[in-house]
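All protein chains of the complex are present and in place, except for one that has been dropped.
A, B and C are the chain letters, set down in written order, and residue numbers restart from 1 in every chain.
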Amino acid sequence: MAGLRHSELDEQRCFAAVRSPECGAMVVFAGTARRHTGGREAVRLRFFAYEPMALREMEAIEREAIERFRLAACAIEHRLGDVLVGETAIVVAVSSPHRAAALEGAAWIMNELKRRVPIWKQEIAPDGAAIWVPNQLQTQGAAPSC
Amino acid sequence: MAGLRHSELDEQRCFAAVRSPECGAMVVFAGTARRHTGGREAVRLRFFAYEPMALREMEAIEREAIERFRLAACAIEHRLGDVLVGETAIVVAVSSPHRAAALEGAAWIMNELKRRVPIWKQEIAPDGAAIWVPNQLQTQGAAPSC
Amino acid sequence: MIVNVLFFAQAAEFTGCQWHEIELSTPATVADCRRALAGTFPQLAGELPSYLIAVNCDYAGDDADLRHGDEVAVIPPVGGG
Partner (left out) sequence: MIVNVLFFAQAAEFTGCQWHEIELSTPATVADCRRALAGTFPQLAGELPSYLIAVNCDYAGDDADLRHGDEVAVIPPVGGG
């Protein structure tokens, strides 16, 4: 289940989407808009997407994660438009029979998402100035494979 | 925030307990009652605790996790009594400015909790038979330090 | 001295009770308490060496001192989480 939403995300809905009687572990990761990044202060973030491609990549990441970590289920939702400080911009929910796979799977999904899903972020400062903030990638070979 | 509850756990409440405008990442891990473990089938689990010591250990784990992973906040709730298959037995919620710390912190908390918090689990089979099921510990030196 | 010993999970099934007062000669350590428990509850004696002991809600090693009135808990392998 991959989704792009222009309204507030609901972590509980993502939990419900992956809950299963065969699973012992569920992990929900929520990325929230931070007030401070480096030395900068933001009052809100603004997200833009190449929507059809972003959904395709999110669905591909879900399929790959399910296979790689033997997850039972997986749900990714990303918010677009304005996200106030403290609000949730991204939710990743996974379920698995075992907790290590669930935690590692959620971490892997977040890395892939930040690496290859065509979504862009502006930080909006208190004076209204907007700057584009790309992700700092944590692995080598960070560019998506072509 | 550490709690032992005899009623259903609420993941969303744990999210709310750790949300902060200074944090970019929240992780909620939920351990749910599984139908199958190894070759056995369970219809429910039943948890017992040495309650005052369990709360002390849970609070100690929270303090240690906050220091070790520089978490902003941490909440652990464990359910006691009967937990039906599919229901949540344990919720661990953490927040951090950065996602790696949040994910690693949640994993560490779960390991510590399974290693040293005095809570015991019975699996109840379809015929009503109950067996005690200790945790399989994943690290060496698994016994709590004295 | 008298200490109050609490039994949980399998330990309570072996002893048939959830708590029991044990009299120990002063001074006494956790090891002394383990010996007394094995004598009082033969069914517990086989597994007791693999169980942990907590004194007043803290895990305690065999050489830890006990005092009159301490709450001693017999902790079989835990299963929370």
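One rule holds in what follows: a contact is a pair of C-beta atoms (placed from the backbone, for glycine too) under 8 Å apart; a residue touches a chain by one contact, two chains touch by 3 or more.
The model shown is predicted, which means the values in this text are computed figures rather than measured ones.
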According to the contact rule at the top, which chains on display are touched by the left-out chain? A
So one chain is hidden, and I want to know which residue out of A:V27, A:A54 or A:L71 touches that hidden chain in the complete assembly. A:A54
Missing-partner contacts on chain A, residue numbers: 31, 47-50, 52-54, 56, 78, 89-90, 110, 113-121, 132-135, 143-146
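Convention: only the chains that are shown with their structure count from here on.
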Touching chain B and chain C alike: which chains? none
By CA centroid distance, what chain is farthest from chain C? A
Got the chain C residues that touch at least 2 other chains? none
Which residues of chain B are in contact with two or more other chains? 31, 110
